[in-house]
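The complex is shown incomplete by one protein chain, all other protein chains being positioned as in the whole.
Per-chain residue numbering starts at 1, and chain names A and B are given in the order in which the chains are listed.
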Amino acid sequence: MKLALSIWRQDGPRAKGRMVRYDIDGVSEDSSFLEMLDMLNEQLISEGEEPVAFDSDCREGICGMCGVVVNGSAHGPERTTTCQLHMRSFKDGDEIVIEPWRADPFPVIKDLVVDRSAFDRIIQAGGYISVNTGAAPDAHSVPVPKENADRAFMAAECIGCGACVAACPNGSASLFMGAKITHLGELPQGQPERDSRVLAMTEQHDHEGFGGCTNLGECTRACPKGIPLNVISQMNGDFRRAGYGY
Amino acid sequence: MAASGLFFIAFLLLHMYGNLMILSGREAFDEYAHHLRTFGGPMIPEKGALWVMRIGLIVALVAHVASAVVLWRRAGGARSTRYQVTRATYGNFYVRAMRWGGLALLAFVIFHLMHFTWQTVTIGEAHASPAARVIDSFSHWWGVGIYALAMIFLGLHLLHGIWGAAMTLGLNTSLDRAETIRLTSIVVTTLIVVGFLVPPFAILFGLVK
Partner (left out) sequence: MTETLIDGLYREGEPIADTKAPDVPVPEMWTKRKFDAALVNPANRRKLDVIVVGTGLAGASAGATLGEAGYNVKSFCYQDSPRRAHSIAAQGGINAAKNYKDDGDSVYRLFYDTEKGGDYRSRETNTYRLAEVSAGIIDQCVAQGVPFAREYGGLLDNRSFGGVQVSRTFYARGQTGQQLLIGAYQALERQVAAGTVQMFSRHEMLELVVVDGRARGIIARDLVSGEIETHLADAVVLASGGYGNVFFLSTNAMGSNVTAAWRAHRKGAYFANPCYTQIHPTCIPQSGEHQSKLTLMSESLRNDGRIWVPKKAEDCDKDPRQIPQEDRDYYLERIYPAFGNLVPRDIASRQAKNMCDEGRGVGPEVDGVRRGVYLDFASAIERMGEDAVRAKYGNLFEMYEQITGENPYQVPMRIYPAVHYTMGGLWVDYDLESTIPGLFVAGEANFSDHGANRLGASALMQGLADGYFVLPNTIRDYLAKGPFDKLAEDHPDVQDARRAVAERVEKFLSINGTRSVDSYHKELGKIMWEKCGMERTDAGLREAIEEIRALRQDFWSNLRVLGTAEGLNQSLEKAGRVADFLELGELMCIDALHRRESCGGHFRAESQTEDGEALRHDDEFAYVAAWEWGGDGGTPVLHKEDLTFTAIELKQRSYK
């Protein structure tokens, strides 16, 4: 198939960016979206133009490294990661606009590559259970009701790709944060730090410059792992409890 | 946002209940209007309860608008470079319903106060009796039209507002609960919108004289 691509090109963090149009032909509908970009890059290299920088690593939808906005949708038209988006979701002759995640706490490094280290700093603020190696009791000493274990798992599926932020009209990272707070908060092991965790993480989130949540749900619709909106509500409830003591 | 919003909803329910008094006739409505002023008397001075309510509403309004402005500004700060292409999505629709719809509601509230409280605007003729003012206003189709339009804005605002309040209060903790909240927001919204629209339409169609 033949496609007209409009891609955000930006030479470096401080450079001014622009949209550049490229035509590409002979794309197989069995190839993935990123393989289509690989193909474009091979074409650019042979023409002597620097290839388009974009992030990807595992290319099986789990590492969370890839992610671009395709025609206004984070990760493109299907509910999956960009690496698992396939060209059969497009038609011959389509025009495709490709942009990086847009959020001030995710500054562009080059072309479609952004810096998501803000997510790491939110985790550093409290997204863990403080247990040193070797200090753990036997794994069966604390049973966890299956219901809680399942909800913790559901929230723990977050891959930290940042699509929630990219899709949110407010540029909020609440879904990312809520997922971690719910994951750890559902487990007995996570209880001792439950209050301090939510307070510290939300403070860091706001400090990074992410927007506030207005419960629109764009994040959960863009989330390749389908993290539900209720993790945000969980976070809000925990925040209130931690802040006001009820 | 959630607390002030819920306060507004409580107020709306009371307000709606009062409005429905008009279905029982002019005397009943006028008596209700009078009673509002003398509520709690003689322990509480005349209009005392009314002013408590008014101050409560003003505080809630300031809190509500201030929170909205903070969220709005943070959203702007979180994405200073906009997307080239945006989809007209569900989420964006509600952003408009909440932000621009909220402003429209604020404008309506001012109009509403000018109309019934300060009486600087009249639809039809000026009357001393509250019931007469109401009935005259809503005997004009455009009077009903203004209020009906406002109720549509209110409905959209409430539909997402109730959902959002429940989210903020931490009530949505499972998919089942999300359904309950969604259903509740639809029921409460419908109740309020219909409840407010019954008197004007009843008047317009001559059911209340």
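Points worth noting:
Assume a contact is a pair of C-beta atoms (placed from the backbone, for glycine too) under 8 Å apart; a residue touches a chain by one contact, two chains touch by 3 or more.
It should be emphasised that the depicted structure is a prediction, and the values quoted were computed from it without experimental measurement.
Taking every chain of the complex into account, the omitted one touches A. The chain not shown here is touched by just one of A:19, A:109, A:199 or A:242, and that residue is A:109.
In the complete complex, the residue from A:1, A:39 or A:199 that touches the missing chain is A:39. The residue from A:183, A:205 or A:221 that touches the chain not shown here is A:183.
For the options A:125, A:198, A:216 or A:229, the residue in contact with the chain missing from this view is A:125. Although one chain is hidden here, its contacts on subunit A can still be listed: residues 11-13, 27-32, 34-36, 38-39, 41-42, 45-46, 48-51, 53, 55-65, 80, 84, 86, 88, 109-110, 113, 115-117, 119-120, 123-125, 127-140, 142-146, 149, 152-153, 156-157, 159-160, 183-184, 187, 189-190.
Here is the rule we go by: only the chains that are shown with their structure count from here on.
Between the CA-based centres of subunit A and subunit B the separation comes to 38 Å, rounded to the whole angstrom. Residue ranges on subunit A touching subunit B, taken from their complex, read 6, 8, 19, 69, 71-73, 97, 99, 102-105, 151, 167-172, 209-218, 221, 228-230, 232-241.
Residues 70-71, 74-75, 77-87, 89-92, 94-95, 98, 160, 163-164, 166-175, 177-178 of subunit B are the ones that touch subunit A when the two sit in their complex.
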